[in-house]
Every structure is written in structure tokens, then in C-alpha cells.
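All protein chains but one are shown at their positions in the complex.
Presenting chain A:
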Amino acid sequence: MSWSPSPTTAALELREVGHDYPSRDGTVPALDGITLSLDQGQHLAVVGPSGSGKSTLLRLIAGFQQPTRGTLTVHGTPVTGPGPDRGVVFQQPTLFPWLSVLANVEFGLRMAGVPRKERRERALHQLALVGLADTARMRPYELSGGMQQRVAIARALAPDPGIVLMDEPFGALDALTRERMQEELRLLWRHTRKTLVFITHDVEEAVFLGTRIIVLSARPGRIILEESSDLPYEENPRAAPGFARLRERITEAVRHAAHQAH
């Protein structure tokens, strides 16, 4: 396995992290003062209005860009770039069009040197989990947007990374598929104890999947609400007594942040 959970250091630690984008006249602050510690196995859901820096936060953790301020460590090591310890599902599917669906899902395993036969089996298994085993031989552009996004999820999960980062992965799915994927993910996480950072517009989804939930303010994104929850471990989280109450609190915070923006 590509990760070793350590009992002493957090899986993910951000200290006073901020990020500015360059603009024509100076810089635009997108994120500011993000301090956050996530243990192995926790699922962080990030909600906030559009433009509040959610994707920026994810890209910093992924190592695609470096924070302007503050420090960011994964299992105690500063993040300097992308790596196979952090699987990423982008807001856009970003599949490789020159590879078949199966070869896309196999990609991480191939880079890790997994032998051909095992690689194929694990990739097919992962594709089956997202309900797309029959598309293995197709090319990504032959699939619908939602199907592509599910392949992207399978591709990120196949090499079994310790931390998974997802940017609104279910945005393009219909309600039914979306619910199925949410449930699949919830159970998967309960069994594997992976660390998950999950961005969503959907407060209900955040409460359903997140053991930790943060709400970001309008630009620059700051944490304006932080909640912990055991609901994802319930048999049926949506029916649990705390579900509606937590959803209300978070909705209220998001509404407040969105009002700030206008």
C-alpha cells in the first residue's frame, strides 16, 4: 500500500494557509487563514458559495499549486507537488482521451508497477463498483459527462491512495445515480478508513458523507463554521435524529456566506 497511517501525525495538516492569485492590478486573495487538522480515516466535506476557494483549497492539498502563506503537510511531510499518496477527482473528468476507459483506470496501477493480470482485475473491479464494467473497451469521449466522471472516480481509487481528494464529483450525475454513488462511497470509506476531502455544493451530501464539515466564506475563503459528525457511520444517516438539525445549521452558514458575497 502506498500509505502508512501513523498514530502520531495527522493525515493532513494546514496551518494558516492562504492563497493569492495574480491579477492585472496586484493579487486576488482566494483563501485566507485556513487552519485544519484531519486524522486518517476522517472525511472532510467542504461547502461554500461559488468562488469561495473550495477548488483552490483542494488544488493546494493536491500539490498542483503552492500556498502563498502558511504550511501544508501530509503525514508530517510538507507538500511540494502531486503524488500517488493523494488521489484526485477533478471538477472536470480530465480522462486521457488517447487511452481506453480500462487503460485510464489502470494508469495508476501501471505507474506503480503492478503486474498486468492483477492490474486488469483491480481496474475492472473498480469499474464495476461505479457501474461501468461494460464500458472498459470504450474511449472516454464515447461516454456521457456523468459516466466520464464515474470513470474518473474509479481511476483515482484504483491505486488505493491513502487520501482521496474530490471536487464536486457527483455534480454531473442524475439524482438516482448520485444517491447510489454517495452510498457506495460512504460504505467504502467506512470499511477502508481512507482520508477523504470532499467538495460539494450540496449541503445534504456534505452531512451524509462528512465526519468533519467546514463552511467557507465568500472571497477570500475563510472557515466560518466547523462541525464534527458521526452520522456517516449510522445505518441510515438521513433518518438519524441529528441529520436535519446539522443540515439546518450548515445551510444557515452557507446562506450567510452567500449573502456576504452580494
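Keep this in mind: a contact is a pair of C-beta atoms (placed from the backbone, for glycine too) under 8 Å apart; a residue touches a chain by one contact, two chains touch by 3 or more; residues count from 1.
The criterion applied here is as follows: contacts and distances are computed from a predicted model.
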Report summary line: The chain missing from this complex carries, among "RsbRD N-terminal domain-containing protein", "Taurine ABC transporter permease", "Cytochrome d ubiquinol oxidase subunit I" or "4Fe-4S dicluster domain-containing protein", the UniProt name "Taurine ABC transporter permease"
Report summary line: Contacting the left-out chain: of A:G26, A:G81 or A:P241, that is A:G81
Query raised in the report: Thinking of the whole complex, not just what is shown, which of A:H43, A:R155 or A:R247 touches the missing chain?
Result: A:R155
Query raised in the report: For chain A, which residues reach the chain that was dropped from this view?
Result: 2, 62-64, 81-84, 86-88, 90, 92, 94, 96-99, 107-108, 111-112, 139, 141-142, 155-156, 159
